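Quick one: the structure is below, and I'll ask about it shortly.
All protein chains of the complex are present and in place, except for one that has been dropped.
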Amino acid sequence: MRYRLISWALPAIVLLAVVAGFAYVYWSKGGAGAGLYSRYWSPDPVQGYWDPANFYQSIETVEGVFEAALCIQCHEGITPGIVVDWRASRHARIDEPVTCDDCHGNNHQQLRLPTPDVCGNCHNKQHGEFRDEARYGFPSHVLAMERAVDAPHFADKPKAEVQSCVQCHSVATKCDSCHTRHLFDPAEARRPEACITCHSGPPHPDDESYFASAHGKIYLAEGKDWDWSKPLTKGNYKAPTCAYCHMDGGRHQVAQKSLWKFGLREINPHTSKNQVLRERWIELCRDCHEEKKAAQWLAELDQERKLAWRKLDKAEDMLKDLRSDELLQPAADERPDYPMGSLWPIERVGFFEGQASAFYNVSAIERDYFEMWYFDNLGAYKSAAHGNAAGVEDGHRKMAASLDRIEAKARELRHLSKDGRKVKLAPTLTELWMKGAYTDYNREHN
Amino acid sequence: MRYRLISWALPAIVLLAVVAGFAYVYWSKGGAGAGLYSRYWSPDPVQGYWDPANFYQSIETVEGVFEAALCIQCHEGITPGIVVDWRASRHARIDEPVTCDDCHGNNHQQLRLPTPDVCGNCHNKQHGEFRDEARYGFPSHVLAMERAVDAPHFADKPKAEVQSCVQCHSVATKCDSCHTRHLFDPAEARRPEACITCHSGPPHPDDESYFASAHGKIYLAEGKDWDWSKPLTKGNYKAPTCAYCHMDGGRHQVAQKSLWKFGLREINPHTSKNQVLRERWIELCRDCHEEKKAAQWLAELDQERKLAWRKLDKAEDMLKDLRSDELLQPAADERPDYPMGSLWPIERVGFFEGQASAFYNVSAIERDYFEMWYFDNLGAYKSAAHGNAAGVEDGHRKMAASLDRIEAKARELRHLSKDGRKVKLAPTLTELWMKGAYTDYNREHN
Partner (left out) sequence: MRYRLISWALPAIVLLAVVAGFAYVYWSKGGAGAGLYSRYWSPDPVQGYWDPANFYQSIETVEGVFEAALCIQCHEGITPGIVVDWRASRHARIDEPVTCDDCHGNNHQQLRLPTPDVCGNCHNKQHGEFRDEARYGFPSHVLAMERAVDAPHFADKPKAEVQSCVQCHSVATKCDSCHTRHLFDPAEARRPEACITCHSGPPHPDDESYFASAHGKIYLAEGKDWDWSKPLTKGNYKAPTCAYCHMDGGRHQVAQKSLWKFGLREINPHTSKNQVLRERWIELCRDCHEEKKAAQWLAELDQERKLAWRKLDKAEDMLKDLRSDELLQPAADERPDYPMGSLWPIERVGFFEGQASAFYNVSAIERDYFEMWYFDNLGAYKSAAHGNAAGVEDGHRKMAASLDRIEAKARELRHLSKDGRKVKLAPTLTELWMKGAYTDYNREHN
């Protein structure tokens, strides 16, 4: 009898769940924001510049439909810099120039900011490569905005903080993150400065680690005299830059050599997939170095990563033990809900359980682990990958210090538990986020 | 009867206080140092280079009165670099050259280092603008040295530490902070490097936040090819630099657009004064950007600031509660006096109570708050103001961590108080500053 019940109930439940899921996603996207939590936030006006397809609103103070010649005539007075740039660009100097209205439209009250699709109308090879990154998942440029706004904390944290995320994640939604307007010179995009506006600072010190490497120092000393009009192929540059390695040959696809996934995940270097990615790197390094050396260097990176994950695992084990013993304070059910929070709140420990959203609304020891993973670990990774020896030492020393801190806090939590002195350890921020003036402010702005 | 006493006593007391105040200031300035605490410190010899008007002493080993031709003849052998620079300068190439003696005098035993007043003899427009900053108070260039030496900690902290302050605050007392001698080329002063010798590092990462912004990256990639002889006006530069925005048009007045006062104070963006300052910014941003976008960007900054001050207020409230309950340890009356310390020592919590001097000689929790305010907060501000998204995230994350620390210490202080285990929490540094070898050293050198 019981089995029969299951035999028809299970498919029915699955069917209902799938339907409910679709309905939920459809419903959730119906808000003023974008993405999965669109009902939970409204865009700041400036969002129109970061995600123009969804939010840009044209200027309404000037009326009229204008040809390019008129645009230029007027803007030479108002904003001469962009006209100077455009005149120097290939767009202006080809036989059939690409003019203002081609990208922005010509009705001044319905102007648009060009999205990748608009640029892709002409630059379809590059646009196709860019879109192809999606096959490799995230991290990738093409999914950057989507993943930013679909993280629960995007809807939950104060706008003033998450607004800083979308500035860089807008690399998915417009092309002028790398190609500054209105020159759009490939020579410019080949230089590391095109990348490091975003790829710098914790947790992704690509900037700092590259410039601290031998490669970076050569660029710093001599790059000003290199001929940047040359393609990113061997023999053209004394030292590699970001794009030389990650966009070799000018391919607009940065995800297809993503060997260690930004340092976010533990990788098994012995899979055949890994071997394919590895061969791509070695092929590239061979432009200047012995094949053997390139392979050895990657093995050093593997070794560094293995050591980093040993340390992270050790910390993660401590946290999972505390969770098993119900010693994390405040526990998940004592914390404020995420938006659309689950019915069964759980402490999410580790990358696969959703660490990426765990850097707030957690207990102190969980935040320590998050910081160890996200800042110390990624700093060590980027340094090892880019050849910044001091950064490897620095990252591993900080991981050791974090482990110390985590262990001390774990001991304290167990100690307090024995004394029956269970205390709420970090209510301040929780309160700050969820009660009183701060939240009113939050509500008002989200 | 009592009222009658007050009726004549009050004016008398006020009069006496004013007279005493004048006498006190007059007396205090009579020491070997400079400023309000001049009786409490003597200048290191090197101070002559930072504040030449007050302390420079000419070299006495060379005797004689020399014409410029002779200066040059001799110094071409001794210090040829400065002669090379001067020859390349406009000073040397104009019809009536400005020569060595014009600025330094011609008696080698009574040479002077030129002060702003000396430069102002010719460059009176710039000098006037520079002096005009005083109207806007501090932060400003013109008041920098005065405010540095008039802070109590200047006289109280070890010379070796405060000596590092005056290196930059000497921007008020000599012009070669920005215009390197002896070229004095405006083209040089227009570049960000002229500013960032001082405007870098915590608590004022102008350098780091600008260079991490899209503006800064464009400068880094292409600035070497720009024509720096052009004035700082629209159309001349692809991206703005420090001076382009803060000294637009070459105006030597950086204080008149000081919208958020360096991030030091909470500002109400709705006052009419604020609207005036805001309009000045928007007018400037319009050189390249839509007016609407500029206004939106400033609104984002307001939002970031509001969030920052919510966090600071939360911390300040905790400290003020502890002060009310007499739980700050050591209390103000258990601490060593500031020089000319008040008769009634008080714990000064928050900017308006004198936080600026509170980064030492305080209890541990007060220092945590000071660091949250002075480093985390200002880092977030500078990042938000200059367009460095990662820095905003970093600053706010650090403010959250500081809040955590402050709350944990506050809990501990209350806990210790209940147990009757009142302990002196941070005597080490106090002792280090005020007793034994360290203070002997201090006395000997102050």
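We call the chains A and B, going by the order they appear; numbering starts again at 1 in every chain.
What we mean here is this: a contact is a pair of C-beta atoms (placed from the backbone, for glycine too) under 8 Å apart; a residue touches a chain by one contact, two chains touch by 3 or more.
Everything quoted here is computed from the prediction, not taken from an experiment.
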item: Candidates B:167, B:274 or B:417 - the one touching the absent chain; value: B:167
item: Contact partner of the left-out chain, one of B:11, B:128 or B:201; value: B:201
item: Hidden partner chain, touching residue among A:90, A:217 or A:265; value: A:217
item: Subunit A residues touching the omitted chain (full complex); value: 212-214, 217-218, 220-222, 224, 234-238, 286-290, 292-293, 296-297, 299-300, 303-304, 306-307, 310-311, 314, 384, 387-394, 396-397, 400-401, 403-404, 406-408, 411
item: Contact set of subunit B toward the excluded chain (per top definition); value: 44-46, 49, 59, 78-85, 158-161, 163-165, 167-168, 180, 183, 188, 191, 193-194, 196-198, 200-202, 207, 224, 359-360, 364, 367, 423, 425-429, 432, 437-438, 441, 445
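Following the convention adopted for this analysis, only the chains that are shown with their structure count from here on.
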item: Rounded Å distance, subunit A centre to subunit B centre (Cα mean); value: 36
